[in-house]
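Missing here: one protein chain of the complex. Every other protein chain is in place.
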Amino acid sequence: MRFGFTEDQLLFQSTLRDFLAKECPPATIRALWESETGHDAALWTKLSALGVPGLLVPEAHDGLGRDEIDLALLLEEAGRAALCGPIVSTAAIGAPLLAEIPAPALRERWLPRVASGEARIAVGLPGLRFVSDAGDATLLLLPHADEVHALAPDAVQLVREPASDPARRIFTVSFTASSATRVAAGEDARRALATAFDRAALAAAAQAIGVADRLVDMTCAYARERRQFDVPIGSFQAVKHMLAGVSVRLEYARPAVHRAAWSVARGLAARSTHVSHAKLAATAAARLAARVALQVHGAIGYTWEQDLHLWLRRAWSLDLDAGGEGHHRARVANAVLADGARVGPGETFAGEA
Amino acid sequence: MRFGFTEDQLLFQSTLRDFLAKECPPATIRALWESETGHDAALWTKLSALGVPGLLVPEAHDGLGRDEIDLALLLEEAGRAALCGPIVSTAAIGAPLLAEIPAPALRERWLPRVASGEARIAVGLPGLRFVSDAGDATLLLLPHADEVHALAPDAVQLVREPASDPARRIFTVSFTASSATRVAAGEDARRALATAFDRAALAAAAQAIGVADRLVDMTCAYARERRQFDVPIGSFQAVKHMLAGVSVRLEYARPAVHRAAWSVARGLAARSTHVSHAKLAATAAARLAARVALQVHGAIGYTWEQDLHLWLRRAWSLDLDAGGEGHHRARVANAVLADGARVGPGETFAGEA
Amino acid sequence: MDLSYTDAQQRFRAEARTWLSANVPHAPLPSFDTREGFEAHRAWERKLNAGGWAMVSWPREYGGRGANLLEWLVFEEEYYRAGAPKRVNQNGLFLLGPTIMEYGTPEQRARFLPKIASSDEVWCQGWSEPNAGSDMAAIQATAIRDGDRYVINGQKTWASRGAFAHWTFGMFRTDPASERHRGLTFVLVPLDAKGVTVRPIAQLDGETGFAEIFFDDVSVPVANRLGDEGKGWNVAMATAGFERGLMLRSPARFQHTAARLVGLYRENEATCDPALRDEVVACWMDAEAYALETYRTVSRLLGGGKIGAEASLNKIFWSELDLRMHETALRILGDRADLLAEAPSATGTDDWLDGWLFSLSGPIYAGTNEIQRNVIAERILGLPRS
Partner (left out) sequence: MDLSYTDAQQRFRAEARTWLSANVPHAPLPSFDTREGFEAHRAWERKLNAGGWAMVSWPREYGGRGANLLEWLVFEEEYYRAGAPKRVNQNGLFLLGPTIMEYGTPEQRARFLPKIASSDEVWCQGWSEPNAGSDMAAIQATAIRDGDRYVINGQKTWASRGAFAHWTFGMFRTDPASERHRGLTFVLVPLDAKGVTVRPIAQLDGETGFAEIFFDDVSVPVANRLGDEGKGWNVAMATAGFERGLMLRSPARFQHTAARLVGLYRENEATCDPALRDEVVACWMDAEAYALETYRTVSRLLGGGKIGAEASLNKIFWSELDLRMHETALRILGDRADLLAEAPSATGTDDWLDGWLFSLSGPIYAGTNEIQRNVIAERILGLPRS
């Protein structure tokens, strides 16, 4: 029992943090917003050199062969940089889904190209209306009935759905399913899609933690600098207590996300409950952080030119990705209120054995 | 259109306030707590001299013949004094129910005795488990199927249900209904009981306003006096903003209670919706006031000897009287979400014509 | 207590309803934070004024119809019920107008009020400065007396509608040696004056909702001063009272939103989170409470009362309510909540997204809610200053 990361994992995280601080400043995010595809080939090449796209790709396919615990750290850093796009759709969802479905030829063909940064995968998930990052994907994995279908970009019809968060590139996707496009069916497909959904929700949760961290940091920095009534506004108890309230919710969301990552990595039975808890807690913390950040910044935070809204928009839109509050709350409720549910002290890690 | 009280009504209210401040100080409330019946004959005699028990009794039966608007003002003052008992069960609920049911002989016999202070009425309400103040009533009006039955104290079995708020004198009541005890049936009984329920909920709401007012006053006084860190604690923004938050909820609950009183007095179709809104808003404001009052007082407020808890207990228990949050929320929801519900601007007073 | 309308009030309502139903544009106007939308909204204001409905509570000589505040509430109800356009000149109509009525000379009233009513002159407020936000007494922009003129220098910011407005009103330091709220004077400045530079600022929604205004030796006649020299703080506080208080945010606005929210919930009830039912109902009750409290206040004012620090209660209540209603609407919309209007799947999402973005500014503008809580604590509850 050790609830914490290895030196190696922490080094991986700080390397990413430094890399993104340097290579992915707000100006880059704004350029991605303005771009046609929301994807920056140069940045992706550099991320690929770090192994990011292939983080969850088995080493046999030229990936790093890491698990969802490393993934959570990666995505916290992505959130901290307000970066999304293929770092989520490909590295966090597409690659591991591809690795899981029983289609060896497909894996052989695509996984090395994911790891090299050459291919980007967009994934449709059961129950979700939109597909993220479909506009720039080289491969689409899409659900149809209880099957998974693999499609080339020219075999699908995409309709872009512009959103308030320009980083959220979502599409309505239609395609003709056939036996030629089917790559998994039945229980295999159901299991793979369910795990992919959990990974998507975990990805949103982990990003939300990074987003909330960054919002707190930016807002504290502003509150230390900005003076009114001849003192820094951060010396007012109203400001202090709002920010302290964010910290409380954030610091108790963080371990829920890390635990969910562990549960997905180990394929635990309670995985979905843990993921839903993590998503609810992390996106709620991020939303609260956004609310307080904007209130403390005041009018300056309400402008397009100030960078704050890069993270505000992420905090708001992560909540909408990979299942909303109601869906995740119902998943936890169904588990916790079920007959024979084991919910008391000593049960938290009882399923790990 | 005039949303406010007459000079006469305001004088009535301030007279009551002065009277209760003098005749019903915390020591009296504590004595009522300790007493067998929760009823103080001497105080009741003085209140009777002011006309309180017969406030809603028609003048023809020696009452003041006033309506629920005056009643709301009376009960705000009762709340401010932490006084309940027959001022609620008899004056607010029992007397007007008696006046409404089509049983002239019963009215002739009891209403003058209510007005004189000689009789006290306890009322059972449909859907409610307990009957308040039954232990000291001279007459009980109890629902049975869709009928109202009138019973003498010796014809009912009472089981006292001790509650955390010693001012809340509640009983489980059982009795044998017969044609001899029946005083109303069918639509008459249903309508009378429904109005009685609304009056009971209005009574709780009006008391809650008075309770919240008093809690805010006491807490502000304490925050001005109590010093920590060499300044009055009321100068800390944390304390200020908590109390300001209470004020906001309280000042927007108050007019909802006054409007509900008007609607009950006029028997408007939307009466029940207005009463439920009033009860929800007023008890929520009182609960918030209690929460903040205790937090600002700190440990001293957590003692039995400090008077604060006289009002804390009222704030907590009024929420439980006359239908809980879920019941009242459902009543409003059913009205607002109904087909053809008129809910937009210009509809607030559309039903008064 | 009498919560029924008089026959005269009913007739007034009927008249307003009839006129609005005949005249309100069928299609929504473009946003008034674009040049095109700004002019479309001015055209609507001119039509409204021609019908005598621009500001019903003003005297007839200034373009009103001499209605009392209750009738004004009734008019607002009909206005929102009709789905009529937003008021592009709200700063002129609801803030500056009442201030000129109270502090202006007869000449100023005659000069300015009719053009406010007609929106021939659209106003923005010029109060905030980069270093004077919540701390408005930290104003640094100066208006130095030079004979019968003031020469203005400095910078104002967060002027809503500033990008297209014709005039601004604000406080300037006429006594450069003064500190805090002393030595300030309320001055009206035409934005086409020499030395004025307006820099539009893009908002969260991408539109240029507000502007910075730079003053470089801008000369205005002393006749543009409202109230006495050095007494600008008092004049501004009266204006702020109007803003936070009655006029800027009439209950009808929020009741209209609440009714739309009820409709949205009913449309999506089968698919949305069931917990939202309680939220929708709570929002409706709060909108209703805001109306009730406003009728109470208006009754008090008609009886000779004054509006005071309790305007701070209003500000907090409506701004939190507006935010909560829009948040609830977005939660009902679920994964479609942040679709822009042009998104193919945005049918039925109406303008909830834009409304929500705007509602986020509610707890900030017109004095942050933190400042309002200080006011409530100190001026209503009598708690000591820090």
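To keep things simple, chains are lettered A, B and C as they appear, and every chain counts its residues starting from 1.
Following the convention adopted for this analysis, contacts are C-beta pairs under 8 Å (C-beta built on N, C-alpha and C of every residue); 3 or more make two chains touch, one makes a residue touch a chain.
Just so you know, these numbers come straight off a predicted model, no measurement behind them.
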Problem set entry | Chains still shown that are in contact with the chain withheld from the display | A, B, C
For this session: Taking the full complex into account, find the residue in A:11, A:31 or A:248 that is in contact with the omitted chain.
Result: A:248
Seminar exercise, completed: Hidden partner sits against subunit B at residues 128-130, 159-165, 168, 172, 227-229, 233, 236, 238-239, 294-295, 298-299, 302-305, 309, 312, 316-317, 320-321, 324-326, 329
Seminar exercise, completed: Contact residues on subunit A toward the hidden chain run 1-6, 9, 69, 216, 220, 223-224, 231-232, 234-237, 239-241, 243-245, 247-248, 251-256, 258-259, 261-262, 277, 280-281, 329, 332-333, 336-337, 341, 343-349, 352-353
For this session: Spell out the interface residues on subunit C facing the chain that's missing from view.
Result: 274-275, 278
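Keep this in mind: only the chains that are shown with their structure count from here on.
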Problem set entry | Most remote chain, CA-based centroid, reference being subunit A | B
Problem set entry | Inter-centroid spacing, subunit B versus subunit A (mean Cα positions, whole Å) | 52
Problem set entry | Sites on subunit C at which at least two other chains make contact | 370, 373
Problem set entry | Contacts with 2+ other chains: residues of subunit B | 236-237, 241
